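On to subunit A.
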Amino acid sequence: MKSYPFLFWAYNVVWLGLAAYVALLVARLGRLDRRLDALESELRARDARDPRSGRA
Partner candidate 1 sequence: MRRAVRALTLPLWALATLAMPLALWAAFLLAPEERVMGAAQKIFYFHVPAALVTYAAVAVLLAASIGYLWTRDRRWDNLSRSATEVGLLFCTLVLVTGPIWARPAWGTWWTWEARLTTTLLLWLLLLGCLMVRGYADDRDLGARLASIVGIVAALDIPIIHKAVVWWRGQHPVVFAPDKSESLAPGMAAALAVCTAAFFVLFALLLLLRYRVAALDERLHAAAEAARGREEIR
Partner candidate 2 sequence: MIPVGFARAAWIVAAKDLRLEWRTWETLSSTLVFSLTVVVVFQFAFGLGTVRELGAARLVPGVIWTVVAFAAVVGMLRSLQLERARDTLGALFLCPVDRGAVYVGKAFANLVKLSLLQALLLPLTAVLFGHVLLPILVPLGLVCLVHGIGLTELGTLFAAVTTRLGRGEALLAVLLFPAASPLLISAVKCTAAALAGEPLATVSRWMLLSAGLDALYLLVGLATFEFVLEE
């Protein structure tokens, strides 16, 4: 039937839109995780150098 292409594209738009957003979120989570790791290691290194730093 002639309207199948429209159906096909509509559903694809929905899938791809949702998938793109999930990919975006996953990428952000990864970036945040890396920053957290970097921050933690930096704090560890700093504390190792200067153990006198007052822990809050």
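How these were chosen: all candidates are chains of the complex that A comes from, given by their letters.
Going forward, a contact is a pair of C-beta atoms (placed from the backbone, for glycine too) under 8 Å apart; a residue touches a chain by one contact, two chains touch by 3 or more; residues count from 1.
From a predicted model like this one, the values you see are computed outputs, not experimental measurements.
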Options 1 or 2 - which one, within this complex, touches subunit A: 1
Residue ranges of subunit A in contact with candidate 1 within the complex: 1-4, 6-7, 9-11, 13-14, 17-18, 21-22, 25, 28-29, 32, 35-36, 39, 42-43, 46, 50, 53-54, 56
